[in-house]
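With one protein chain withheld, the remaining protein chains of the complex are depicted in position.
Naming follows writing order (A and B), and every chain is counted from residue 1.
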Amino acid sequence: MTNVLKQRNVVIILILFALAFPMMTSNTYMIHVMTLSFIWMIGVYGLNLLAGYTGYLSLAHAGFFAIGAYSLGLLTVKAQMNFWLALVLALVITCSIGLVVGAIALRTKEHFFAIYTLCLGYIIYLVIDKWDSLTEGVRGLIGIPAPAPIGPITFETEKAHYYFVLFFLLLVVLIMYRIVHSLSGRTYIAIRNSEDLAQTIGISTKTNKLTVFVLSTFFAGLSGALYASFVRFIGPDIGSTNIVFDLLTYLLVGGIGTLSGPIVGTLLIVWLSQLLQDFQQYRMLIFGPALTLLIIFAPRGIVGAVATWNMNRKLKKYPNNQARSGRSRNDSLVKSEIVPEKQVKEG
Amino acid sequence: MEILIQQLFNGLTIGSVYALVALGLTLVYGILHIPNFAHGALYMMGGYITLTMMTRFGLHYWLAIFVSIIVVGLLGVLMERFVFHPLREAPPIHDKIAAIGILLFLEAFAQFYWGAEYQSMPTPYGQIVEVFGLTLTMQRILIVVAAVVVMFILYLFLKKTFTGATIIAMSQNREGANLVGINTNKVAMLTFMISGGLAAIASSLSAPINLVFPGMGHLVILKAFVIIILGGMGSIPGAIVGGYIVGFSESLGATYISNDYKDIIAFLFLVLILTVKPTGLFSKGGSH
Partner (left out) sequence: MIFLETKQLTKRFGGLVAVNNVDFAIEQGKINAIIGPNGAGKSTFFNLISGFHPPTSGQVIFKGQDITKLPSNKIAELGVARTFQTTNLFEQSTVLDNVIVGHRLRTKSTLVDAILRTPRLKREEAQCREKAMEVLEFVDLQHIAHKPVAGLTQEEKKRTAFALALATDPEIVFLDEPAAGVNPDETEGLAELMKKMVNKGITVCLIEHKMQMIMRIADKIMVLNYGEKIAEGKPEEIQNNETVIKAYLGGSASA
């Protein structure tokens, strides 16, 4: 119980810090970078829900990010629609495409799913790049508006935009928290752990996976739409695989399948990249190997490593029942599969 | 009519390159059951190493390719040893992420070391020849012939040598292979060596008619994945046939449908296949 209290305090402190951040610095550039990292976090949560909690690695999420961004951009710039209406529509469009794509993609598993989504992502990118008459192709889409004012609240300044994005981030974190700590979350984790086992305890893996897929495209689309209205300019590059690889890096460094991983990883890498400004272009010289090493040595990232450490302490609190440790020799998977042969002779 | 024949020949050229890349990918999949997302980066490295050997060290084209095969092959072996081997018991997501890490690193490395610009590779076979009224470059003919020769050698190696037979045995049954005393580690390393070598050959052959740049492996690897799903993951003849199918449909599509969207054709194939048959063509049904 004290653990829960501690957790809550940490969360409150973090939120207060996020709220106070723009007042602590007069440097609008820092606020700009922070806002951008919040936007990425939302996308990373989308990836985390699907890959981290449900076990399906989607490499098409840059595509959904781009669909969200372009939908908002096109609706506001070309169709002159009200920002808020456009935002809602952009999300509806992303989710609808997500629903269709998910229904097909989720028929595949593991490698096939990863390859399939990688190719789908590429198709989305190619369509955006080549469909000049709609998307302006490589010229990009310029002049995407900031959010329209709501009554007296305007979103023109960096600070206002910061709070606008923070609002959505907190909403996403809240939703994620509630999902993970609910029966639905347990269901998804069961699917990640073993789809076969989940199915035999009566879970409809099909519907659950599709729900998760659509929700994760929702997060990706939201992140894209926020990006479009924040940066005001978008080009086909935002749909390229590089974006999904970036998101994946943030997720892995922070901790895949953990609630705070997306925040930790994104903050760390975005700010690290800022420090290594000149190095920006070559950042993957470091982050690439980091990704590989992490997955080998710390597959659940920074947050996961801390959690494992905690669990080990817990394990020590319940010492193994005497004598048993000696017998557990034949616990290993390989052995218990060979053992039956000998046991036949018992009869 | 002439355009058609010209395009068919182009298809043959591209198809040869695809087939070589897909062969490496399918061999690795057959042995270790991992889709090597970093295979495209090996292809790219192959192009750069051949180019560097030629321009900086003044090696002859063929000699440069030879060095490239060795270096990229060894890169493959390193990947197997230090990344895929430690991950063989890990959840299925892990090896893919690890491979993506390698891919990102190698691309960043190429950009850092060789620069981001597109470079062209000189070739001693730039001359243009007329065959049956068709205008062809020697390089294209070379690609087709060399690919066939390489595939034939690979075939002989796999069918006629003991080492080759162990690779086949292991791709059919890893545990069984372990039981009959095949050194599975050695076979895995050898397979990565061959896979890397094939990638290096493919890129070195195609670089003179395309260009060398850090992202040159992107599309090729994606298409190679489509090809091995088309031909059956792990199937060697499937990779070859699939390579030519994709090559032909692309060059015909470019002429008769749209040059802009020709790269999409392969992916539409894939989407179609997996939509109809989620476990890929030619997969053995019912397995878990």
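In the analysis below, contacts are C-beta pairs under 8 Å (C-beta built on N, C-alpha and C of every residue); 3 or more make two chains touch, one makes a residue touch a chain.
The structure displayed is predicted, hence computed values, not measured ones.
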{"item": "Selected residue (touches chain absent from view) among A:N82, A:T211, A:N242 or A:S273", "value": "A:T211"}
{"item": "Touching residue (missing chain; options A:I175, A:V231, A:L268 or A:L293)", "value": "A:I175"}
{"item": "Listed residues A:V10, A:M24, A:I153 or A:L197, member touching the removed chain", "value": "A:L197"}
{"item": "Contact partner of the left-out chain, one of A:I189, A:V231, A:L272 or A:L293", "value": "A:I189"}
{"item": "Residues of chain A in contact with the chain not shown", "value": "175, 178-179, 182-187, 189-190, 193-194, 196-205, 211, 215, 311, 314-315, 318, 320-321, 324, 327-328, 330-331, 333, 335-341, 343-344, 346-347"}
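The rule we apply is simple: only the chains that are shown with their structure count from here on.
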{"item": "Rounded Å distance between chain A and chain B, as computed from the means of their C-alpha atoms", "value": "31"}
{"item": "Chain B residues touching chain A - in the complex, by the definition given at the top", "value": "33-35, 37, 83, 86-87, 90-94, 96-98, 100-109, 111-112, 116, 218, 222, 225-226, 229, 233, 260-261, 263-264, 267-268, 270-271, 274-275, 278-280, 288"}
{"item": "Chain B-touching residues of chain A, taken from the complex the two chains share", "value": "51, 55, 57, 104-105, 107-112, 114-116, 118-120, 122-123, 126-127, 130, 196, 241, 245, 248-249, 252, 256, 281-285, 287-293, 295-296, 299"}
